[in-house]
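I'd like to ask you about the structure that follows.
A single protein chain has been removed from this complex, and every other one stays in its place.
Labels run A and B following the written order; every chain starts at residue 1.
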Amino acid sequence: MFESKINLEIKVCMGTGGIAAGGTEVLAAFDSALKERDIQAKLQMGCSMHKVGCRGLCAKDVLVDVIINNSKSTYQYIKPEMVQRIVDEHIVGGNPVADWLVADDYHNFYKKQVKVVLSDCGNIDPENIDSYISAGGYKATEKVFKSMSPEDVITEIKKSGLRGRGGAGFPTGVKWEACRGVQSEQKYIICNFMDRAVIEGNPHAVIEGMVIGAYAIGASKGYVYIRAEYPLAVERLKLAIKAAKERKFLGNNILDSSFSFDIKIKLGAGAFVCGEETALIAFIEGQRGMSRAKPPFPVYQGLWGKPTVINNMETLANIPYIINKGADWYSSYGTEKSKGTKVFALTGKVKNTGLIEVPMGITLREIIYDIGGGIQGDKALKAVQIGGPSGGCITPDMLDINVDYESLAKVGSIVGSGGMIVLDEDDCMVNVAKYFLSFTQAESCGKCVPCRIGTKRLLEMLDRITKGKGKEGDIELLEKLSSDVKAASLCGLGQTAPNPVLSTIKYFREEYEAHLQGKCPAKVCRDLLTYYIIEELCKGCGACLRACPAGAITGEKKKPHHINRQLCIKCGACFDVCKFKAVGRE
Amino acid sequence: MTNSIREIEGMEVIFIIGSNTKETHPVIANRMIKAYRKGAKIIVADPRKVPMVRFAELFLNLRPGTDVALINGIAHVILKEDMYDRHFIDEKVEGFEEWKKSVEEFTPEYVEKITGIPKEDIIKAARLYGNSRRAGIFYTMGITQHTCGTDNVNAIANLALLTGNIGREFTGISPLRGQNNVQGASDAGCLPNVYPGYQRVDLPEIKHKFEKAWGVSLSQNAGLKATEMIPAALEGRLKAMYIMGENPVITDPNIHHTVKALKSLEFLVVQDIFMTETAELADVVLPAACFAEKDGTFTNTERKVQRGRKAVNPPGEARDDIFTIMEISKRLGYPMDYNSPEEVLEEFGKLWPALAGIKYNRIEKHGIQWPCPTNDHPGTEYLYKGGFPRGKVHFTPTQYTPPAEIADKDYPFILTTGRNLFQYHAGSMTRRVEPIESHAGEPYVEINPSDSERLDIKDGDMVKVVSRRGNIEIKARVTRMVSEGVVFIPMHYREAAANILTNDSALDRHVKTPEYKVCSVRIEK
Partner (left out) sequence: MPKVTIDGRTIEVPTGTTVLDAAKMLDIPIPTLCYHPKLTPFGGCRLCIVEIKGIPRPVTSCTTPVSEGMEVTTSTPQIEDLRKTVLELILSDHPNDCMVCERAGDCTLQELAYFYGIRENRFAGERRIYTKRDGNPFIERDLEKCILCGRCVKVCDEVQGVGAIDFGYRGFKSKICTPYEKDLDCEFCGQCVAVCPTGALTGKLWAFKGRQKDIKEIDTVCPYCGTGCNITLHIRRNEVVRVTSREDTWNEGWLCVKGRFGYKFISSSDRLKKPLIKRNGQFEEVSWDKALDYIAEKLNDIKSKYGADAIGGLSSARCTNEENYLFQKLMRAAIGTNNVDHCARL
């Protein structure tokens, strides 16, 4: 039935999402099914089967690519028990199992994406350096060591227009150049944690980026800060460092040059403030992750007082691709001032959630409606919160703005950590602001007053407002304190923490005002809601009465029921349980 | 101190030997830590793992009483590796060749055998100290309270001379004084062989000078040192003693012996602020004013004369010592008439040029370091700037001699004594401070875990420590502060007084300092 010339490749998505969905078992099932049928032996060298990193659409895991003679079929929602049929019908029989193949929404998800950083994620085996090398990995390192001076590297990176992928978007080449210019017998490069997908899917790209960066600035030591809560990322990075050292891409005398560079892993316990360079430095020095005043900037006095460049994973993972394909290629993507691509975590009320990489300058509309497939349940879009907890929100009338550093800043948001949360009509903006602030407030390092106490007071005010205890002047006081906290805080955390408050007030002031009047328009803030029975619709089925945990509902069978507002705890159980939409709330 | 505390901050190398600086001179230790933060390298040589070891580049854990060997060993390496300051020696020191021969035998291998310090560490210490020209040496009683104390001090001086680390800023030899006016009491001539300002009583022209100043003829007999007075009392040569502010019963070696001697006196006057163990033996006890109840000056370890001020009135009829001394003197037919302490200092200054320029009005806010010969002299931060006073100084060859008592079958442990951070000396002051007493009010003997395990002693057990002089019962504190075979007892606690055990017959050959730092004991459960 098939000849030994046939080339078969099976790729099983095994990022954290893939593993959680059963990727390991699926891979094992393929292995045993193929063995059983003796296919592997027959195919000999032509068959390969391996894990790949996350490709972004974790909601459809386990995703499996079956590639026969360069013809790729992708399956979604694969469970181990489904493997036998794929082997039988597709690999042996030659007919893909049509029911299980991915559909248009899958393809649409990728259509407008441009993958640079994530280009190899989901294709290569992150635990196998050869897989990376055969995809063109470490070519950039070889190129740099063979034919480029550190200045050449810096020039190329500057020309590419690459900017720090996180935080303020400082031009990477300029940072490197500044650090290169400082005289010091010891310099460091630090890779800050950002998204685990890159490390899980392609750790070597980060290592390669660090090696090239270290070469450019003249650092002999590097640190990767990585959160201990992501054991898979840690494990894969460790493996990758070991493998890179064995192949002389890392360690003493890299590629037999006189340049040596070593990387240490520094495990952290997920402190948000370590996104702040100075806090990360303090943490790596063995102290509490606490921000320090700038200047002096780390490129002049960083880790242990030595010149230090800090880049995040995404920034560094761009480097090898820029070196390989050239600055011009890279800068062909993006807008005038924001070049290249950017990874976003698209979440919230959008149909396709996942990790996406898009060219800078793409419109928000394209992201939400083309890539994301529109709003769940086709409800009305209310806002998009961009840039993580320190970002700001954007309203539907701004959907056609370009997603880049400048345009987002103009409307009060940031690229930031690349979070992109889609909110619909059911989301209360005061509550959203409270949610983000409760996170940043708890993550404050505690050093400076505006951040430590100021964010707490902001949170208290928001909490009051959502509980119907707000009073006149609260909105103005929120604005005042928010702007003072921004102005007076020591580091990026405090300087941006009030952003969600300010931007929600800016665009949804009436929603705040409604809360002061005792109403939550999105019907989210429990304390502001009242539940009642719409007598005309109530059939007296008793479902709500049984569901009520507070015994607040009374009524005879087949007669309209009644909610005692004194007893009602506003849990919403009656609302959810009523089949006749006879429970109202406002 | 030849140099100043302030200068510690500018040193490259700080060599601490026989000083538990962090506990006995905490504020000087603060300066050392400041220097450490600026990159200074610290060497600590001590039989105990004292707290300064935390900041040390190198810890030399020597056996008690082997300091001369260590220091000579360091000198040996400095010579061998040609790190010494030839120019300085040629210009300012004599006896180099002779002394050089005397350290020849102190090879690192030989010194390792004596001290127990690995030879690599001896070489490392030599390189650290020898290669620096901004290095200071600091020591306290860990150097002096030995039969070979004078040799220890000479060996240290040799080391500083060898490297030229003296006579310049950020260098020097710094004995750290243990009490707030040891320096001043010595300066003032409370020493049997010298008048105020270290002017020898056996030189006729000096004696004549003082006779003229004081209007009386003076004795030409050499006086007794404190440690000689006790045996003299026992032998009946000394009949009366006047003790001002001292408690020799607790602080002298072999307490039983001291008590017996004081009891054998015909007459004993003690002047103190408390009824001390010594005062209890007195015929007359005079109530004195404490530091806060009188005006005067104190001279600190860096020769800085500072103003002490009366802040409160003494209790009851207690009087300051000037009053008491003047009253006794008057009754002995030698009236002294001073209207204020200031006048006393002025007289002192007239007799000792180093103090001549120090006047009360000049030290109202900040003290002045002697020598300060004139009223417009700023004082002297470090000595020997323009060379040594008598032209050249000598290298003094020193040989290693073992301590008087060494561990043997019957007394297998070496006891070393000293202070802890919280208590002070005989404890008459600190033990009356409730929080200090509640925190550190209990005597203890430090013993190494391997020793305690062998003897089946647990932390907190009561043990009996026995020496050839006596025994005490005391709580065991199991700690790695002390090495195997060494135990440590703080001197402060009368209820388990370390000086019941210490050796009063082992005195430094020259200055008669007792060997508190080494005696042999056994531990009984």
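The criterion applied here is as follows: a contact is a pair of C-beta atoms (placed from the backbone, for glycine too) under 8 Å apart; a residue touches a chain by one contact, two chains touch by 3 or more.
Predicted model only: the values in this text are computed from it and were never measured.
Only one of the listed residues, B:Arg63, B:Arg177 or B:Arg362, touches the absent chain: B:Arg177.
In the complete complex, the hidden chain is touched by one of A:Val449, A:Ile534 or A:Leu567, namely A:Val449. Which of B:Thr147, B:Asn300, B:Ser467 or B:Asn503 touches the hidden chain is settled by the complete complex: it is B:Asn300. The chain not shown here touches subunit A at positions 271, 273, 288, 290, 292-293, 295-296, 441-450, 452-457, 460, 477, 480-481, 484, 487-490, 495.
Note that only the chains that are shown with their structure count from here on.
Centroids built from CA atoms put subunit B at 67 Å from subunit A.
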